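One protein chain is absent from this view; the other protein chains keep their places.
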Amino acid sequence: MDLNLLERLSLARGASGDEGAVRSILAEVVGPLVDELQVDTIGNLIAIKRGASQSGLKVMVAAHMDEVGLMVVGADNNGFLRFRPVGGVDARVLLANRVLVGPEGIPGVIGAKPVHLTSPKEREAPLPVEQLYIDIGAKSKDEALGAAPLGTYVTFDTPFTRLGAGGAQGAAESGRVAGKAFDDRAGCCVLAELLAESYPFDLLAVFTVQEEVGLRGAQVAAYALCPDLAFALEGTVCDDAPRPEGEDVSPTTRLGFGPAITITDASVVADRRLVELLMDTAEREGIPCQVKQPNVGGTDIGAIHLQRGGIPTAALSVPCRYIHSPESILDLGDLENCIRLMRASLMRLPSIPWKGR
Amino acid sequence: MEEVLRALSEAYGPSGNESEVRELIRGMVESYADELRVDALGNLMAIRHGPGKRVMVAAHMDEIGVIVSHIDDKGFLRFSNIGGLQNLTLLGNRVRFADGTVGVIGCEKLEDRSKVPELSKLFIDVGASSKGEVRVRVGDMGVIDRSFAMAGSRAVGKAMDDRAGCAALVLALRKMGECRHDVYFTFTTQEEIGLRGATASGFGVDPEVALAVDVTATGDTPKAPTMAVSLGGGAAIKVRDGGMLAHPGVKELLVRRAEERGLPYQLEVLEGGTTDARAIQTSRAGVPTGVISIPCRYIHTASEMIDLGDLESAVNLLLAFLEGEIEL
Partner (left out) sequence: MTLGEFLKAVTEAPGPSGYEEGVRQIVRSAFSPYCDELRVDPMGNVWAVRRATRRADRAPRIMLAAHMDEIGFVVKKIDAHVLRVSQVGGFDVRILPGQPVLVHGKVPLPGVIGSRPPHVLPPDEREKVIPLDELFVDVGLTAEELPRYVRVGDLITLRRGYVELRNGLVMSKALDDRAGVAALYSCLQELQALQHSWDVFAVATTQEEVGLRGAMTSAYGVAPDAAIAVDVTFGRTPDCPDIGTFELDKGPCIARGPNIHPVMFSLLEETAKRLEIPYQTEPIPGRSGTDAWAIQVAREGVPTGLVGLPLRYMHTPGEVVCLRDIERAGRLLAHLVATLDERVLSRFRAPLGSSS
């Protein structure tokens, strides 16, 4: 697995609707590996890898390029930018975080009143996003909006960090890394790696746009490509912080326990045959995996499975702590096992009776 | 009618796991249809070919239920909802899983007994004394376990929403003579979690006109919400619900057919909830779509109640619609 690719993808800036930088990296990386590469009008990158044998199957695998971010919606007379979230940003994690504004990446900070000047009462409630602002050092409204016109995208300014005592150099000693946008650059990384192999069917790898604002890229791509089956690869919610003594409740997923298989979430009931394929493959190959807690979150397959006359789908995810915040953590072993499990499952795909009931 | 309804009501079929219901219906309709199909999302289509318009008639097979989210060390199951489960009605109910496992819904000690508990306070006891004894797995779905009963002329059971609609389709298909139109009796999946089966089958069938047959609420119980639909008042012809406005032409044609045949009917304005018709109406370039509703009390509880006379008038109204000219 290419850690360098994960790092490049994580650092690339691509809020929903502005995925160009991520698309360029992926086009460069997967271009040499595939038979055909296209961009559709909404911005999905579609990489087609023809199958070695003629199974007649068309399989779509999707990973989304976009990340949650912010958008400039105004400025006050003193040059402070006002913003709103793009996608589901938790307003509680914004205060005092650093951001990059616009295509040039103008540095800025989400301002926070000094603790000295806040009352104990104020410190009890999170600030709504309407009261937050970005300081890029501008002195006037004109200067601020000149640098960042209305509608400018803003992303978190987060380095990519290898965790553990080994420090920033070389491999991450802990096997874990921190960075932004692992939801879903982790999935993009897995999908790019999968394209190194050939499969016994036509693989339609789709790096989608606008997942975070409503699964919009995946919807139109699935309509256009009409696959027989589809998978989504995700960086998903991980909730394994220590819980109170005696509380016996599963976390959504656990870091380091392998990729997570979706049975249902808020957007889909995964196709049972594909879920069994993933579970059975994991067992045969001795790859660790876990079941994602039902009903949490949603992925691109939520839109894909409803296209045209219906498409059987499943999702496989890399657990990521603190997603939708400026910095998340993932385990490289989980990422590696996600690649292995997806690859092995895809190889076995034509052998399962997926047609007819 | 009663026997068809009983079998359908008691079958297991939470959203996404409709195969038991599908096989039951397949057996009921096989010898009456020209063709049977099952699509990628599990929708069952029983087709009667004819020269006229392509008509889709939809009723959903799935029912609300529970999904196991965690099994604790002592063997108690924590769960989440499949569809619009009503927490108020859960305590002490039995649930049944696909493998036959039966459990009882219990509740933690409540700080405030006057409030309806959150799902996170409830658990399912399957009679196990440790995790190792539990046969069901995380991700398995269960349904409320309740037998069908008659209360006078009224039928009571779980999943009348929408097995009553499925029964109407089965009975209409069996009764239908010469087929004037190309009719797709479609038994859909995953309605309770977002009309998903109808979204796909609406596209797949590509109808020129469509009807959904589903239950609707009533306004005739003590201090009920204001609504002009009552149990026993005949099939309801939908004007609108929380998700869609019925096509005015389809609605008026249903009214005309009911009046021509002297069938009891009522006009329905429902403020919450919706049906498969919402999804079918916006399929492709749009489909004129209406709804025949079967009035039902206590929807989304273990004991949904319908009137057999209303079911019969729904069957007859459906037949009247399908047997006549469909000019909108």
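Going by the order they are written in, the chains are A and B; count residues from 1 in each one.
Rule of thumb we're sticking to: contacts are C-beta pairs under 8 Å (C-beta built on N, C-alpha and C of every residue); 3 or more make two chains touch, one makes a residue touch a chain.
This structure is a prediction, so every number in the text was calculated from the model and none was measured.
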item: Listed residues B:50, B:75 or B:219, member touching the removed chain; value: B:219
item: Of A:73, A:96, A:196 or A:266, the one touching the omitted chain in the full complex; value: A:73
item: Listed residues B:94, B:174 or B:240, member touching the removed chain; value: B:240
item: Option from A:37, A:127, A:163 or A:296 whose C-beta touches the chain left out; value: A:37
item: Chain not shown, touching residues in subunit A; value: 16-17, 20-21, 23-25, 27-28, 31, 37-43, 70-74, 82, 84-87, 103, 130, 149-152, 210, 213-214, 216, 219-220, 223-224
item: For subunit B, the residues touching the chain missing from this view; value: 219, 226-228, 239-240, 243-248, 251, 266-269, 271, 281-288
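Basically, only the chains that are shown with their structure count from here on.
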item: Contact set on subunit B toward subunit A in their complex; value: 15-17, 19, 22, 38-43, 67-70, 72-74, 78, 80-82, 137-139, 190, 193, 196-197, 199-201, 203-204
item: Subunit B-touching residues of subunit A, taken from the complex the two chains share; value: 248-250, 263-264, 268-269, 272, 291, 293-295, 305-312, 356-357
